[in-house]
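In what follows, a single structure is set out as structure tokens and then discussed.
One protein chain omitted, others in place.
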Amino acid sequence: MSERHETLAIRNLRLDVAQSGNDIVDEVTLTIARGEMLGLVGESGSGKTTVGLAVLGHARKGVGIHSGSVSIEGTDVLAAHGKDLRRARGRLVSYVPQDPGTALNPALRIGGQVLEVLQTHGFGADNAARKQRVQEVFSEVLLPATPSFLRRYPHQLSGGQQQRVGLAMAFAARPAVIVLDEPTTGLDVSTQAHVLETVRALASKHGVAALYVTHDLAVVATLADRVAVMYAGRIVEQGTTAEIFANPAHPYTRYLVAAAPEMGSDRELVGLAGRAPSPGRRPVGCAFALRCEVATAECHAAFPEVTNVGTTDSHDVRCFHAFTVPERTSRRAAAGVAAAAGNDAALSLRGVDAAYTGLSVVHDVSFDISRGECVALVGESGSGKSTLSRSIGGLHREWTGEILLDGAPLARSSRDRPVQQRLSIQYVFQNPYSSLHPRRSIADSIGRPLAIAGVDKRETGREVDRMLERVSLSASYGSRFPDQLSGGERQRVAIARALVSKPQVLICDEVTSALDVLVQATIIELLVDLQRDLGLAMLFVTHNLPLVRSIAQRVAVMADGKIVELGTAADTLTNPQEEYTRRLLADTPAIPEFPANPELPIDTLG
Amino acid sequence: MGILKLILRRLMLGVATLLVVSVAVFLLTNVLGDPVKRMLGRGALPEVVAARRAELGLDRPLVTRYFEWLKGLLTGDFGTSYANGSPVWDLLEDRVNNSLFLMAVASAISVPLSLFIGAYTALRRDKWFDRIMSNQLLVLAAMPEFVVGALLTVLLATNVWHLVPAVSRIRPGEPPWSDLDGLVLPVLTLVLAVTPHVGRTMRAAMIDVLESDYVEMARLKGLPERKVLWRHAFPNALGPTLQVIALNIAYLAGGVVIVESLFNFRGIGIALRDAIPEANAPVVQFIAMFIALIYVISNLLADVATILVTPRLRTRLQ
Partner (left out) sequence: MSTDITIDPAHTTAVAQPGLLRSAMKLWRTRIGVALVVLLVGVAIVGPWVAPYGPAEFVGTANLRNVEGAWLGTDYFGQDVWSRFLHGGRSILFLASVATLIGFFFGAAIGLVAAYNRGRIDDALMRFMDIILAFPQLLLALVALTTVGPQSWLIIAIVAFTTIPRIARITRGAAVPVVERDFIGAAEALGESRLRIITRELLPNVTGPLLVEANLRLTYSIGIIAGLGFLGFATERNAADWGLMVQENRVALSVQPWGTVLPAVAIALLTIGTGLISDGLARTVAGIDRGRPDA
């Protein structure tokens, strides 16, 4: 460790909420060597972006840098101010933002935005040399370096191209350190795969020390040399990627790995309810102790020091009970559920075409969903999967063809469908933060379908309580309002609202995409249970391929408005027949198999 | 190529707006009430009313009169005053010039001033200058112009200090710049009426821009603050503000009525005020259409300027 050439060294970094002085991140210590990429993993709110920005000596509005040091090639960025700090930014350390669509200036040409980095830092001998470098770096990020392309504005580029401009901007002045802040969120998997490939190639070619901030374990597993896991503003574990994935030590990491969906297996996802405490509500001891099944009194009393548990490499963890949470290996008998589904179609689509403001986006789609069966509808954004699911739900009217519920054809708009049909098809939306009426109590929201069905108030109240319990929320939630609930809790409420009228068909539209991975796993667990118990026909719309096998028996792959492949989940995802599906699978990052180290005490409790 | 086509389209839209406005103005001044009865009073004999009506040509069908009036507007014949029979244009020509001059001076001062105040308060957000300025603008925005003007008169022209004259003394036939002293209070009042709206809009737009990801990115690229502000922030804040500037120039056109009355400034505003008790419809119609025209033109200019400063809109034309 001591011979490592540490390009970036963060020591004891602490950032506060400026007003209250509550810590956002604290005791963050990590180093990155030349040519090394460190994945900083955490859920939303863990403080990972805050750390990333602090590497550039920057704190967002309302956040203050409290203490610690960030040293890049010997320069302490946090001690630098004014001109010195500006000189460091862009030259010593650069930043690749999460959303290039908003991080590129809409009023300036892309070539100019890259060029100004070089001008500001006096890169190269003269302007001609700098222009030369702009062309060079555009080629490096695989963008056309033609004058006409350099003169484009950001809105004339695709999302993937915009992010490549972001990369060009970051690599232009050949900095020693690059911070990448979830640079592929919002990109389609194929675009993401290509951008990641470029990142990897450039980082190793130029030997930069890269800090890759993300919530996506699969991306980290394929990209990073080392991984640091953050929880509630602290690094709880760090080590080489192989160590972290093969022998996760901290209970939180072990849960994360268990909750991450895997394409290759139909392993049951194990989630963990609750959420990380926010700044100001963090306990004295280990913040994870509140959710941890192996926590003891000492965990609540103090936050353990860093311990090296690695055998071959350095592997640091902050836990009194490293390796003790049992690894989850239970397999779900997905085939069993599939067998239960007969040929009794609850929902049938026959030659459905749909258009969006006149443009045809769904072509000739036909498939059935049987009672007790879950069909996953997967595809990239723009594939038409959302329009199709909204058409089934009666939310989108521009469609033709036949959609049959229990053999009876459905009207195009939900308003034209009889009450009984409306209540029989229910919809759960993507974003739990927007799917509940913010000024209506949870009980009123859940009870509304029953009110429409004409159920009397007392009966409705009883049903609502029963439903709340069914989705693992106590009856006391009924009197609360949505803003008092976490994202996962809200999604449970949305599911309760959808199921209270005892529907035959449930449409889930990207229901977990707004949730963190642990919460996602709990929602999937819940949906799997409910679907099995209630014999629901379920259409699970998602762009997240690895999730499919954990919930669905069959999968329909959609591209350009057509179903390109339809088959059982296991076959389609392991042995795809169509070229499109194959490419999609290849582009989807997956956690590779890391051989576990047999010397470690795994499963001591299990 | 593209931009000309676009200007042409906006121009057509402006012409359409003017047509609708002309119908509205015509109906309001002919159908809502009877100008002749109002001129002659309630006790007037029916035959006198009829004779006057025939004399003014008001006995002919409404539609005919509208198209005659419209034709007149397009050919520069704006009708004759009901009060003394002289052509409206002769009565109002130098008043139009005076009012245009007043508005031009007020805009030339208030637009750059409010852009500066808006941008500067956004930069110094929550610092003392911003707090004081924001509250000042809020108070000024709330008060009607005649109250601001009256209080300014108390302060600057009569009771407290005697710095400038309380009334304007432009004589007929003289150019508006013949009495610059008398111009101070009318201009100041209009500037104070318009600056808060544009300033607050600019401040909000600038704050949005300063909080944007691309400004954060510009800082993270190590650009000097001057460059961050003038190259990255300001041009993006200008777009949304231009529309409000156009709206406020039209508003100035309405505001001159009040300000001219308050300071006896010889312009169309006073002419409008004096024409109403006389039910002098041709004068009112002309002034209304004139102000609508100013609105349409300033809107057109703002639209074109917005497109020029917004690449997203500009490139769509090519």
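Labels for the chains are A and B, by order of writing; each one numbers its residues from 1.
Note that a contact is a pair of C-beta atoms (placed from the backbone, for glycine too) under 8 Å apart; a residue touches a chain by one contact, two chains touch by 3 or more.
Because the structure is a prediction, the values reported are computed rather than measured.
*Asks:* Just one of A:29, A:69, A:102 or A:472 touches the chain that is missing; which is it?
*Replies:* Checking each option in A:29, A:69, A:102 or A:472, the one touching the absent chain turns out to be A:102.
*Asks:* Check each of B:91, B:209, B:244 or B:307 against the chain that is not shown and name the one that touches it.
*Replies:* From the options B:91, B:209, B:244 or B:307, the contact with the absent chain belongs to B:244.
*Asks:* Given that one chain is not shown, which residue among A:149, A:433, A:580 or A:594 touches it?
*Replies:* Touches the omitted chain: A:433.
*Asks:* Using the definition of touch stated at the top, determine which of A:190, A:307, A:348 or A:414 touches the missing chain.
*Replies:* Residue touching the chain left out of view: A:414.
*Asks:* Given the contact definition stated above, which residue among B:124, B:273 or B:316 touches the chain not shown here?
*Replies:* Candidates B:124, B:273 or B:316; residue touching the omitted chain: B:273.
*Asks:* Which residue, A:60, A:83, A:205 or A:582, contacts the hidden chain when the whole complex is considered?
*Replies:* A:60
*Asks:* Go through subunit B and note every residue touching the omitted chain.
*Replies:* Against the missing chain, subunit B presents residues 17, 20-21, 25, 28-30, 32-35, 38, 118, 121, 125-126, 134-135, 137-139, 141-147, 150-151, 153-154, 158-159, 166, 197, 199-201, 203-205, 207, 213, 216, 240, 244, 247-248, 250-251, 253-255, 257-258, 261-262, 272-273, 275-277, 279-281, 284-285, 288, 291-292, 295-296, 299.
*Asks:* Contact with the hidden chain only, please: which subunit A residues?
*Replies:* Against the missing chain, subunit A presents residues 17, 24, 44-50, 60, 63, 97-99, 102-103, 181, 275-276, 278-279, 390, 393-395, 414-415, 417, 419, 422-423, 425-427, 429-431, 433-439, 448-449, 452, 482-483, 485-487, 494, 497.
Methods note: only the chains that are shown with their structure count from here on.
*Asks:* Quick one: report the Å distance separating subunit A from subunit B, using the average Cα coordinate of each chain.
*Replies:* Taking the mean C-alpha position of each chain, the two centres sit 52 Å apart.
*Asks:* Would you tell me which residues of subunit A are touching subunit B in their complex?
*Replies:* Residues in contact with subunit B: 53, 56, 58, 60-61, 85-91, 94-95, 97, 99, 102-108, 116-117, 120-121, 153, 155-156, 169.
*Asks:* For the complex, which residues does subunit B have touching subunit A?
*Replies:* Per the touch definition, subunit B meets subunit A at residues 211-214, 216-224, 227, 231-232, 235-236, 309-312, 315.
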